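For reference, the structure discussed in these notes is given below.
One protein chain omitted, others in place.
Here the chain labels run A, B and C in written order, and each chain numbers its own residues starting at 1.
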Amino acid sequence: MPDHIVPKRIYYTIFAILMLCTYLTVQIAFFDLGVLNAVAALTIAVIKATLVVLFFMHVKYGTRLIWAVVVGSVFWLGILLALTMGDYLTRVWRTYG
Amino acid sequence: MSELIQHPALAHHFDSLEQQKEASTLGMWVFLVTEVLFFGGLFATYLIYRNWYPDAFAAASHELDVTLGTINTVVLITSSLTMALAVHAAQLGQRRLLLIFLVATMTLGAVFLGIKSVEYYHKFAEHLIPGPGFQFEKEPVHVRHAQLFFSLYFVMTGLHALHMVIGIGIMLVMWWWSWRGTITAEYYSPIEISGLYWHFVDIVWIFLFPLLYLIGRHA
Amino acid sequence: MASTALLPRRHYLNDGYGVKSWLLTRDHKRIGLLYLAGVTFFFFVGGAFAVLIRLELTTPVGDLVTDETYNKLFTMHGVMMVFFFLIPAIPSVLGNFLVPIMIGAKDLAFPKLNLASWYIYMIGALFTMYAIVTGGLDTGWTFYTPFSTVSSTSNVIPAALGIFITGFSSILTGLNFIVTIHRMRAPGMTWFRLPLFIWSHYATSLIMVLGTPVIAITILLVAAERLFHFGFFDPAVGGDPVLFQHLFWFYSHPAVYIMILPAMGVISELVAAFCRKPVFGYSFVAFASLAIAVLGFLVWGHHMFVAGQSVYAALIFSILSFLVAIPSAVKVFNWTATMYKGSVSWETPMLYAIGFIGLFTIGGLTGLFLASVGLDVHVTDTYFIIAHFHYIMVGGTIMAYLGGLHYWWPKISGRLYNEWLAKFSALVIFLGFNLTFFPQFILGYLGMPRRYHAYPPEFQVLNVLSSAGASILGVGYLIPMAYLMWSLRYGRAAGPNPWGAVGLEWTTTSPPPTENFTETPEVTWDAYDYQSTVDSRQSTFPAES
Partner (left out) sequence: MWTGIPLFPERASTMAGRVDALYLFLIVVAVFFSALIAGLIVYFAIKYRRRAPDSIGTGIHGSMLLEITWSVIPLLITMVIFVWGASVFFAMSRPPDETLNIYVVAKQWMWKFQHLDGQREINELHVPIGRPVKMIMTSEDVIHDFFVPAFRVKADVLPGRYTSVWFQPTKPGRYHLFCAEYCGTRHSGMVGQVVVMDPSEYQTWLSGGAPEGSLASAGAKLFADLACNTCHRPDAQGRGPVLEGLFGKTVTLQNGEMLVVDEAYVRESILMPSAKIASGFQPIMPTFQGLVTEEQLLELIEYVKSLQALPQVQTR
């Protein structure tokens, strides 16, 4: 990987956006939007995480291999969540206890 | 290789510092993949029970302190910034700045843990530790499912805090190496990969915060 | 053959003596041997439990040991064999030794981490052994909740910790292999010149890295639930025990591929070397490894067809399970086709390879019975399952492990073993294995449930056959122990290439020097390129040297 030195300005910008997102997510949580609450919270979290990964962790400037590793981890996490939920969402007999 | 002057940090089995750096960066990324899946098991558990018991989870989430949670989020994101700046300083060989930013990162990490322990203490005082002593006076209807929430809360934040402690330990070593002069503009990959770890721990919190603190606030 | 060969003057085995030179070594070859010691020990520990299980089952009533003891025996047999033998066996012993050599590297990317992973493995084993000697463990190796968290009174916590710790050894090994294969290949060693052993270890490492963390957290949750009465899977607080099974099998099914993929890699090497020709359909075999690694993560629910998951989930998992059978079938066909017009030698490693292909085929085909959800309902949790996975794990992995050990033993030790004894023991193992496990298919279909201490008398004949086979199998495993140890001192020197095989590991001395190659090799040929090797070097086969 070539040594890519990210200008400080970018770090500060990203930091500002992250702060803004934090403010937003807290504010939104206090309005009743039904299911959209969860959607909004998770969307913002994903945006924040993506920014950290791309800029703070330099993936934007990384090799294809690093991209593949990042995408792979998300993909496998997706397998775990999707196939597990696949069972729970289609059960006829629910579980109680 | 041997005919060149070997950099003191170059291990015998690598041909160049470049190869060594690529290997260690890839190594850290692969390690982070395992971390994603490690927390992934917890997120899957959370997702299923939240889906089953939304009311109990909302009620239990109300017991958490949003203000402290928000402050901690800000603290942790700021520590990520100082970490990124530390890497920046290391890349440019600015030793003094590097040392300062490492100290700042560690301090913010410690503040986070301090606030977290205050929160833990509150939960302990309020009998919200899952197990036989668990009490959920506000909405006794949810007493059982709220235990699920708090079990997840303690394990998720506890493991996250453990990662923070390890992170601070790593930063101490990095500080020592930087102070000693091991870290230079041409050999800074230890700082870089420690930074990757630190940012990852930050990302985990970015998800934990809304999932644990912000559900059902509007109710 | 090679009777004039001498051991090289300087090699990794005489590069330092004494305990410290081993326990603090960073040489991947020595670490491989440290693993060999550990893995062999735990194999015989697990084997001893198996002997007692089979002895108990010769009679239908529980007369040899109590039911409590019996439950501990099968649990500890499973835990030892799965976590401390099968998972580390091929990757950590043969893989550790060979991955760097085969790609022309001096060592793995992270030698200290490699040593650390051996220590982690041993510490994990220590915890588990502690659990065993201080009263044992009776949860089954699967640790199903709520039995493991609220009902069992045995040493669940130390055993769980042991498995948790050992998991990190697996993760670190996988991580090390991935980085090494990506970053440490010799000049000219492109991806499609890699031996298939490397491809399969790469695929294995992916699973280790992606799957193991999930079992780690799951085991941790079980420990937390048991220790602190936290609730995760306990119905008493609204938890779902089936969720544990999802998380458990998310790792533990792919873990089956951690055990079998490296074995497949070994077989590819053996078949090529003892037919002296390239593996048929190299790229298909290579990609089949990756396909297995990926698809292997999509099928875990077939362990839970009767566990109370949804009917739809069962059907999805069923069809995906059939898909993962295809790359395995492709491999079997390609190995068979490799023998066509080969120069087939019947030396010991090849006998193991042939045994592997046959037994793995049976194991794989009986896997179709289990993937077929309507049939699985009847045969799951019976001896049919036991027979099936022993065909894969023992008939597959252990056959390949022994075949690989015999093939590379001259490289590892620099010496040759007694070929006739080796052939004899390979035959004994093959026969003993089939006699042990084939009757169990029938037993399973008849309905004998697994993990039964006592059983209805009509099942006795088949059980006696199985126990008889097990005693033969046990002897078969002891013979190689003896002659391999013997060869360490008295075996003839092997020379660099006793089999006339190609591959970088056969270009260096036996045993190799600490840095593997005196000069970093430049690779200009494909894997298994016998033709041009013969053309260019005018054959360096031992008979002519």
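We adopt the following convention: a contact is a pair of C-beta atoms (placed from the backbone, for glycine too) under 8 Å apart; a residue touches a chain by one contact, two chains touch by 3 or more.
Just so it is clear, the model here is predicted, and its values are computed rather than measured.
If you put the hidden chain back, the residue from C:Val51, C:Ala307 or C:Val523 that touches it is C:Ala307. Interface note: of C:Leu172, C:Met339, C:Ala426 or C:Ala494, the residue touching the hidden chain in the full complex is C:Met339. Considering the full assembly, C:Cys275 is the residue among C:Leu137, C:Cys275 or C:Met399 that touches the omitted chain. Among C:Pro262, C:Gly395, C:Pro410 or C:Gly500, the one in contact with the hidden chain is C:Gly500. Residue in contact with the omitted chain (choice from C:Leu7, C:Val330 or C:Leu488): C:Val330.
In the full complex, the hidden chain is touched by subunit C at residues 62, 67-68, 71, 138, 140, 144, 146-147, 150-152, 235-236, 238, 241-242, 275-278, 280-284, 305-308, 311, 314-315, 318-319, 322-323, 325-326, 329-330, 332-334, 336-337, 339-346, 354, 357-358, 361-362, 365-366, 368-369, 371-378, 380-382, 442, 445-447, 449-456, 458, 461-462, 500, 530-531, 534, 539, 541-544.
In this text, only the chains that are shown with their structure count from here on.
Judged by contacting C-beta pairs, the busier of the interfaces A-C and A-B is A-B. Distance between chain centres (mean CA atoms), subunit A to subunit C: 37 Å. Rounded to a whole number, the gap between the C-alpha centres of subunit A and subunit B is 15 angstrom. For subunit B, residues touching at least two other chains, in rising order: 22, 26, 30, 33, 36-37, 40-41, 44, 48, 52, 144. Among the residues of subunit A, those touching two or more other chains are numbered 65, 72-73, 76, 80, 84, 88, 95, 97. Per the touch definition, subunit C reaches subunit A in the complex via residues 182, 210, 214, 234-240, 242-243, 246-247, 250, 297-298, 300-301, 308-313, 316-317.
Across the complex, subunit B is touched by residues 105-111, 113, 171, 174-176, 178-180, 182-184, 209-214, 216-218, 220-221, 224-225, 228-232, 236-240, 243, 246-247, 250, 515, 520 of subunit C. Put simply, subunit B touches subunit C in their complex at residues 11-13, 15, 19, 22-24, 26-27, 30-31, 33-42, 44-45, 48-49, 52-53, 56, 130-132, 144-145, 147-148, 151-152, 154-155.
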